[in-house]
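As you look at this complex, bear in mind that one protein chain is not there, while each of the others sits in place.
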Amino acid sequence: MRKDNRVFDELREIKISPDFVSNIPGSVFIEQGKTRIICSATVEYKVPHFIKEEKKGWINAEYSMMPGSTSKKRVPRERNRVNGRNIEIQRFIGRALRNTFNLKELEGITIHIDCDVIEADGGTRCVSLNGGMIVLKKALEYLVFENKIQRLPELEYIAAISIGVKGKDILIDLTYEEDSMVDADINIISSEKRHIVEVSAFAEKNSISKEIFDKVLNIGIEKNLKIIEKIKKF
Amino acid sequence: MRKDNRVFDELREIKISPDFVSNIPGSVFIEQGKTRIICSATVEYKVPHFIKEEKKGWINAEYSMMPGSTSKKRVPRERNRVNGRNIEIQRFIGRALRNTFNLKELEGITIHIDCDVIEADGGTRCVSLNGGMIVLKKALEYLVFENKIQRLPELEYIAAISIGVKGKDILIDLTYEEDSMVDADINIISSEKRHIVEVSAFAEKNSISKEIFDKVLNIGIEKNLKIIEKIKKF
Amino acid sequence: MRKDNRVFDELREIKISPDFVSNIPGSVFIEQGKTRIICSATVEYKVPHFIKEEKKGWINAEYSMMPGSTSKKRVPRERNRVNGRNIEIQRFIGRALRNTFNLKELEGITIHIDCDVIEADGGTRCVSLNGGMIVLKKALEYLVFENKIQRLPELEYIAAISIGVKGKDILIDLTYEEDSMVDADINIISSEKRHIVEVSAFAEKNSISKEIFDKVLNIGIEKNLKIIEKIKKF
Amino acid sequence: MRKDNRVFDELREIKISPDFVSNIPGSVFIEQGKTRIICSATVEYKVPHFIKEEKKGWINAEYSMMPGSTSKKRVPRERNRVNGRNIEIQRFIGRALRNTFNLKELEGITIHIDCDVIEADGGTRCVSLNGGMIVLKKALEYLVFENKIQRLPELEYIAAISIGVKGKDILIDLTYEEDSMVDADINIISSEKRHIVEVSAFAEKNSISKEIFDKVLNIGIEKNLKIIEKIKKF
Amino acid sequence: MRKDNRVFDELREIKISPDFVSNIPGSVFIEQGKTRIICSATVEYKVPHFIKEEKKGWINAEYSMMPGSTSKKRVPRERNRVNGRNIEIQRFIGRALRNTFNLKELEGITIHIDCDVIEADGGTRCVSLNGGMIVLKKALEYLVFENKIQRLPELEYIAAISIGVKGKDILIDLTYEEDSMVDADINIISSEKRHIVEVSAFAEKNSISKEIFDKVLNIGIEKNLKIIEKIKKF
Partner (left out) sequence: MRKDNRVFDELREIKISPDFVSNIPGSVFIEQGKTRIICSATVEYKVPHFIKEEKKGWINAEYSMMPGSTSKKRVPRERNRVNGRNIEIQRFIGRALRNTFNLKELEGITIHIDCDVIEADGGTRCVSLNGGMIVLKKALEYLVFENKIQRLPELEYIAAISIGVKGKDILIDLTYEEDSMVDADINIISSEKRHIVEVSAFAEKNSISKEIFDKVLNIGIEKNLKIIEKIKKF
């Protein structure tokens, strides 16, 4: 049993408040346990210079933590500095979301997915992706409504889950406290077709055997199906 | 009558959700109409180098808008850039809050007041100050509780209100739409003793006569008393 | 009586050396007591991106202190850093100058007003504005001469003055030493029509009562008329 | 058969020139096909502020591409800018190398691993890690020799390999050209004990089924054993 | 004969206004023709980290052009950018001034020499050095007066002159207009003992023969003696 009375393979409660910010194409306040994130989607009718020659659109993800989001220590703003962890995380989110449909259908358009962590208690990169998936869908619906794209692209929904390995135990959806105690921490993004989109395994204390890695993957794929079920309702 | 059915000297509804972020010294989600801001207070047991020789403490305020906070256009993050408006606003907030009690009573301690705009519909600098006042009080109580300061300093509460002048009309607590139509926009910070702390008058379209300026000041002082009454409850 | 033998409501001597730098549209070396500032105006035949859609021109003000401008401590250059105080001051100057005539008459043109403090002895933001007003006029005359605009826009002259409150005393045009001793410091920009353009009151030690604030405003408006008289000659 | 006549599961030739730069603790010029990287290890007798309270040492990895390293387009230097991809890669390398031994044995010391890409033809992050592993070992030997640490820590060697999935084919050690044609690109870091250290799977075109992912992992672990055999000789 | 009626080897008039800024250790307004520069010297009782282990002092020179200093085009401020030309020039000035006396006599002290160009009409780096030499002397006298150093170090005075080569003609002390027409531009710093301190020859259009270079050096050394005579009076 875990400190918050969950069994090892139990997700924290997910609470989704859609349209948290009014009048923008997509906005959601997503809470998973005490990890709470505002995701917003906004659109721009141009694409970054590096894809200009390809006839497609783009999804740009950005991730940041609010100064008071963690009780440990104030997080300084990124003014005049760059936080390597934030860059790594937003690349993780952007790459995955760009994989959910054919970007050719978004030609000439950029969708910005902004994930701002209000309160951090573990798994912020996964919860950001899950919220990002919701607002990405909202932004696409907005673009159809505004006649900027002709039809909703065929989406393959994805979700992300963090899984910890401690000895032989596999814990899912880690809190901050749990995260700092496990031997390895694996983030899995997988799709509604049970396909694997991205896996980042960080064995911080001990490396992971192939057998355990395999179990983790199976659990991750299953749990992500449950999350996808939830986020598909919005 | 105004678009949102308020009379000219009517405040928008103020909604205060305390302890919005858990486990930090002070946190509040303050909403004034559709302007919605998260203010947090965190503490650090050292002071900036420029006051090291004086035996006192410091209050550092920072202000920022979330990328999706305005429906007009995505606000780019301040990574590697500095937004002059934000700097002006946070100096306005910090200066005023440092005036609410004797900083000698905070020797060796910095309180960080972070104001992050979730949704902007006019008056964000004033609402930030009002929220900042609440969390500053919370942080001081926290410091007493933690035995870092001996007693709660004697606070002179302050509040801020934005007032617009359009021809002969005086409108209080402007929405974004109203703000862009008025001739002049005056922000008044005043205290529970009816004292003036800071006045910034920006006559964007036409300058203001001394007579009207005087009326504006009187109204501002009165309305701030009402706001102070509200924020003192938390 | 004050240290420099002035009575409370006495301005320091103002000395204006026009065309201090040759061959640019506007340049002045303005000295108010020992505060000495070079203001220059240069023109550019394009406007900032954020007003591109409006058919008007722009005035951009910048303020900086030379490294040796204060005897207290060398002022480090802003290379790779940003000085919040400078940004606040230049926004104050720019906003006020943009209010002196209809920017529609400057369509497609930006006038840069640069204020560089050679020596600082209090009131630099006000003296910068006063010098800036002179060179702005020069730049407009230059544009008429060069046939870039058809006629000199109708200007409403403005000036700025700093006023200190110490107990019941009201001191005008503060030196650096006085500035650090007063209870409150109020900068007033007002126009030749006695209209108020911008008021920034910083009550650093004690807040100000409405009665004193009122007196200060009246004095400020009167003194600014005297300054306007002086700067109008150039 | 592949363009360079390799079979699908064939590694490119690996050429290792040790001590490429003289007089520093560790240096190697590692070439894997036409991907050519200089890795260097230098030591500093202090640790970053964020681990100061833990009694351990640190490994800092940095990755950069030389301006002429790719024939496609000159890579601009990172002066005054930050390249998100580089940051992601160097975090990947540093995290893995910090996992090869107990950092407690390096108390108070930082080893800097610098990976500079001279020529890029696919797999630069993996080749950097392999070269980094060699120079990390050299640096540890240097520290023993200099009596800065008492004995060589017990190392668990790791290596990295990039694997591509195209339809049902699995290609290992991708060239740049191959990399841009595969459906998914998986980087696997695993250890001499066949343990998984980090897996980053980027399904850029199509997501990957669990079955294929599993095969990829098995191949990756085997190929990394072969690489480890090579790098252990230095 | 030249445009400004000088003969080829004629210096422009040099005008020196000492103590231009009051209350700092050294300040001068130096004008050479229409090139006009404010040089200031300030002191700091610590040295840069890179000489901490040597028992000596330091001279730090900085050079910048005011935005309105040239009639050609406004010079943007260096906020958030770095101007390579400025860095090259200030390194040229600092290196030469550090050579005028034994820095051991300045142990633990840094003298900052700031050169700010008010108006630029050619030769700004040389005029900056000449003004810098004056204020460096003033700063040393100040340090003796303040008992921070025991005696005035033995100074070998230096001066700088720009010389142009156009065909067979040698022109000294170039104006901006002349500078853009010559084949080569040589800046010579030499000392009162006729020693060469630094020579930078930039053959922008055609390279220079050894014979002409030799003549230029001889003229430079002679003219610098005349300048040294002038600056020694202050």
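Observations on the model:
Just so it is clear, A, B, C, D and E label the chains in written order, and each chain counts residues from 1 on its own.
By definition in this document, a residue touches a chain if its C-beta (ideal position, glycine included) is under 8 Å from a C-beta of that chain, and two chains touch if they have at least 3 such contacts.
Bear in mind the structure is a predicted one, so any value in this text is a computation, not a measurement.
Listed by label, the shown chains that the missing chain touches in the whole complex are D, E. When the omitted chain is restored, the residue from E:Lys3, E:Lys168, E:Lys210 or E:Lys233 that touches it is E:Lys210.
Listed residues D:Glu119, D:Glu156 or D:Glu222: the one in touch with the omitted chain is D:Glu119. Contact with the undisplayed chain is limited, among D:Arg79, D:Arg151 or D:Lys233, to D:Arg79. Although one chain is not shown, part of chain D still touches it, namely residues 20-24, 27, 34, 38, 40-42, 44, 62, 64, 66-69, 71, 74, 77-80, 82, 112, 114, 116, 118-119.
Listed for chain E, the residues touching the missing chain in the whole complex are 82, 84-85, 87-88, 90-91, 95, 99, 156, 158, 190-191, 193-210, 213-214, 217-218, 221.
Keep in mind that, in the parts below, only the chains that are shown with their structure count from here on.
Minimum number of contact steps separating chain B from chain D: 2.
Averaged C-alpha coordinates put the centre of chain D at 50 Å from the centre of chain E.
Averaging Cα coordinates per chain places chain C and chain D 58 Å apart. Residue positions 80, 82 of chain B each touch two or more of the other chains.
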